[in-house]
Every structure is written in C-alpha cells, then in structure tokens.
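A single protein chain has been removed from this complex, and every other one stays in its place.
Letters A and B mark the chains as written, and numbering starts fresh at 1 in each.
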Amino acid sequence: MKQVGKRLLELVLFLFLLSFISFVFMKAAPGDPVRYILNIDDVSITDEQIEELREELGFNDPIYIQYLNWLMRFFQFDLGDSYMTKQPVLKELASKIPDTMALTFSSMAVMIMIAAPIGTLAALYKNKWIDHLSRIFALIGASIPSFWLGLLLMQLFSVKMGILPAMGKGTVLHLLMPSLTLGIAMAAVYVRLLRSSLLESLGQDFIRAAKSRGLSQRRIFLFHAFRHSLTPVITIFGVSLGSLLGGTVIIEVLFAYPGVGKLVVEAIVRRDYPIIQGYILFMGLFVVMINLLVDLSYRYLNPEIRLKGGDRR
Amino acid sequence: MINGFRITKPGILLLIGLFFITIIIAPYIAPFDPTDVKMGDRLKPISLEHFFGTDHLGRDVFSRILAGAQTTVGTSFLVLAISLLIGVPIGLVSGFVGGRLDRFLMRFVDAFMAFPDYIVAIILSGLLGPGIFNLVFAIVMVKWIGYARLARSTVLTEKQRDYILIAKVNGVGPMNILRRHMIPHVLGNVMVLATLDAGKIILMIASLSYIGLGAQPPIPEWGAMLNEAKAFFYNAPHLMLIPGLSIMVIVLIFNLVGDYLRDHYDVKNQNGGK
C-alpha cells in the first residue's frame, strides 16, 4: 500500500513538472498562434483585432499567471479549447485516442507475431539458416527508416496490387498497413533480444535439472525456459515503448491516419498550444501507466519480488 | 570478410574506409549541381546520363544523393558531438562527485528518459520551426542524456576497481585519477555508444525531415527529398526508392560497425535499447 502511495505521488509530480516545462517552452518558442487563428492571409485584419484576441486568450499576462490559470482549469478537468476547432481539448483528444490505441496495440500484436516465432526458432536452431536469416532481418529492420518501409508497402499493396487502402481510417484494412509497418520495424529488435535471452535461459542449470527429470522438451521450453527469458524482454519493452509511440506519430502522418499523433503534428504547425499541452500530458500518463504494468509483470514473472516486496528487477 | 554472416575486422576497416572516402569526395564526383533546376528534364528515369534519374524539378538525383550524404552524416555527427560535449562532463562529474549532486542530477535525467524521445524531438523541432539547426538542437536535447548516464555508470564501476583504490592510497589527486584513469575508460565506452547511436540519429533526422520538420528544400537531405517527391512516387518510383535505400545503407554501415565494436569491447548498451 505504501508503495502504491509513493508511486502515485511520483506520478503527480512527474505530470506537474512535465506540464510546467512544456508550458514554459511553448511560450518561449517562436511563432504566434494569434496569426494562425485569425488567418494570416486575410489582409483586412487590423492590429486592434490582434491585440483584442491576445488579451482574450490571456497572452498579455505574465507567464506564471498564464500557467496558474491553466492549472486552475486543469483541476476542473478542463484543458482549454483548441484554437483550431474551438472544441474542448479533452473532447478532441478523446475522439482520436481510440484510433491511436488501436494502431499501437495492433502494431504490438504484429510485432509479437513476428518476433516470438522467429526469435524462438533462431534460439532453437542456433547458427542454422533460420538463425542467420533472423540476424539479417534484425540488421535490416534496425536500419530501414520506418516511414520508408510504409511507403514501400503502400506502393506494393495500394498502387501495384490495389488490395489495401493507402490512406485514412475506417475498416480493419486501413489499420493493416500502418500496423504492419510499425510492427515489422519493432520486431527487428525483439527477434534478437528474445533469441539471446532464450539461449541464456536454455543454458541454465535448472533446465538441465528439468531435463534430467524426464520432462518433455516442449514442457521444458514453454514452462521453464520461455518464461524465464521474458524478464529482459519486458524490461526493454518498457524502456523502448517511447520509440513505438514516437513511431505512431510518423506513421499516422504518413498514412493520413487520424489519430492523436497526426492531430499533434497539425497542432504544432498551427501553434495550437492547448492541444499540444493536452497531448504531452496524455503521453506522460500513458508512459507512466506502461511502466506500472511492466513493474506488475515483474512481480508475476519473479515471485522473489512479489514476496519480498523488493524494488524493480 | 563476412564470416557466418558476421562481419570481421578487415571487413569493418574496408567499410569505414569506403564510407569516409565517399563522404569526402562526394561533391567532386557529382556530375551535376545538386540544386540546379531544369524543368525540361523533370522526372527522367534512370539512365546513363542520370544514374538515379531526375526529380520533379529536373535536378540530378545522383548528385543530390551524394550531397545529401554530407548533409545527413554531417548533421548526425554534429548532433553526436554536441551531445557528447554536454552529456559526458555532466555524467563524469555526477558519478565522480557522487552524493546529493549525483542523486539530484540522476532524478532529473530519469524523468527525462521516461518520456518518448521521438515525441520530444518532434515537439521541440516543430515549435522551434523548420530548419536543420533547430533539428540538431531538438535531437541533442534527447540524446545527451544517454551519454550522461553512460559516463556516470562507467565512472561508478571504475571507482570500485582495485587500481583506483591503490592510486588513491598512493596519494594520486582526484584530478589526476579523473584524467588518467576515468576519462580514457569513459571515452572508450562512449565511442561505442556513439557509433550505435549514429544510425538511430540518421533515422530520426530523416523521419523528422520527411514529415516536414528539419531540413528544408532546396537543401539536399534524404528525408526531405522523399517528402518533396511524395506526389510523384506513382510516376517516378525511383524518387522513392533511391533516397530510402541510401538511408538504409548508411544506417546499416553504422549498425554493422557499432555491433562489431560492442561485441569486441563488451559494452552494455546503457541506452536500454532505444
């Protein structure tokens, strides 16, 4: 219980710091949202109009007042309104988050479907052709720009074969190419990681002992070696989740997939501060949640942590 | 040279040699001016005159790829150099001095690490506005941390070693220990990480340039080239294939060299697989 409380406190502190740093940075960055709101190309806009809007948005207050105002509204579950659409930020984010989550989880699914069998086979047939193939796959996967892989898939499946939609969202088919792109790129890392982790596990004394007790190879592999090799894989997964989330932004832009990533890139271009701020908070929360899940999985995988109540790893 | 699909030492040296020669002589072997617009020659396919064809403005893609190699590699080296200059001293001091300063710095660093690096880079470079130097700044902001951590952990490990204790007992001053024993170790590890990182940085530069942040036309940069030519992929697939392949090949080279160095100098990847 005490641990949970400590974690919650850390979480609050983290989000607070995150919001403060990003708020200050946005204000300090060049570019003026007012010009975007009033549409720069419109020549009829007068300086008075600009000044009026600045006053209305509170841009003329000192920065700490602006932040405090933001914080006050935050505690009323109000993240402000988008400059672009005049809709509440929460509503904007909430309408896009499910699509990004769908993309994230289906990419993970693709990653697991590729990495688990190939990594396993590479470990079982060490230095055989499948192992070499996995090494080449990992090397290329780590070197290929994911957005370019997406372009290649698009060229192949949409332009040449015409079997998958290139852009947008709607059906499962729309999800297929983006998640394939991200999944393949991610799988490269995990294939080799799972392989080396499995090899390490298979060399353990308790595997030899299990074998000496006459257990079937399948049982030894699934219930003894595989589970043991998951701990390092999950650790890296927790750490590298950032790349996945960063990847979703690029891929959403590439496939014109209307998730939060695409939303935030548009918001950055138009200096839509409330949206950016909301997105950063959402990502912070998401990352913390994943780390919590990773910690929980350690407790499941390693009873020593569960029973002794020790810290991570 | 390639032994059981693993690269060997002569292979590595050859790769590095070829790589640097290509980068240095790139502008001299380019047959055309990479920024020379010739609307009459738009979207020419691959030919003997234009090895990689021409783009939508009639510029020679081969020359642009060569010039882009310098942009991309130069930018990533700049990022690495600045990240090292910021990260290594902070890590060194934090690990060497220890105590409260160390705890404070590492708290800060851990909080920073938790947030996805790509997203930080996208938001920073987006807010600062397009341009190569803004991009460099944004990527440095996410990369220096890895070097601070690596320098710190190397110092912490070395500090425990017997020879450092003996040096201390013999009255060698802290500055001398730092200079003669710590810094060489730290730099060795840092170079390995930097090589492994170079590929990732190139990918980041290309990705950000592709979505319109970072390098801007007419500067030849591979990601930006892909962005510029987006609309013409259907008519001229070489505009998509060639810059992408170039990125892949150069990142592959860095990854091969980095893997080789890591295997031979046995450094744990302190970046945790990012």
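The criterion applied here is as follows: a contact is a pair of C-beta atoms (placed from the backbone, for glycine too) under 8 Å apart; a residue touches a chain by one contact, two chains touch by 3 or more.
Going forward, contacts and distances are computed from a predicted model.
Q: According to UniProt, what is the chain that's been left out of this complex called? Choose from "Carbon-phosphorus lyase complex subunit PhnI", "ABC transporter ATP-binding protein", "SoxAX cytochrome complex subunit A" or "ATP synthase gamma chain".
A: Matching "Carbon-phosphorus lyase complex subunit PhnI", "ABC transporter ATP-binding protein", "SoxAX cytochrome complex subunit A" or "ATP synthase gamma chain" to the record, the invisible chain is "ABC transporter ATP-binding protein".
Q: Where does the absent chain make contact, in terms of the chains shown?
A: Looking at the entire complex, the absent chain's contacts are A.
Q: Just to verify: which one of A:209, A:256 or A:289 makes contact with the chain not shown?
A: Selected residue, touching the omitted chain: A:209.
Q: Given the full complex, what residues of chain A touch the hidden partner chain?
A: 204-206, 208-217, 219, 223-224, 227-228, 301-304, 307
Note that in this section only the chains that are shown with their structure count from here on.
Q: So what's the Cα centroid distance for chain A and chain B, whole Å?
A: Centres of chain A and chain B (C-alpha means) sit 22 Å apart.
Q: Given the complex with chain A, which residues does chain B contribute to the contact?
A: For this pair, the touching residues of chain B are 4-6, 111, 114-119, 121-124, 126-129, 199, 203, 206-207, 210-212, 223, 226, 233-234, 237, 240, 244, 247-249, 251-252, 255-256, 259, 272-274.
Q: If you look only at chain A, which of its residues touch chain B in the complex?
A: 14, 17-18, 22, 25-26, 29-31, 127, 132, 135-136, 139-140, 142-148, 151-152, 155, 159, 189, 193, 235-236, 239-243, 245-247, 249-250, 253-254, 264-265, 268-269, 271, 276, 280, 283-284, 287-288, 291
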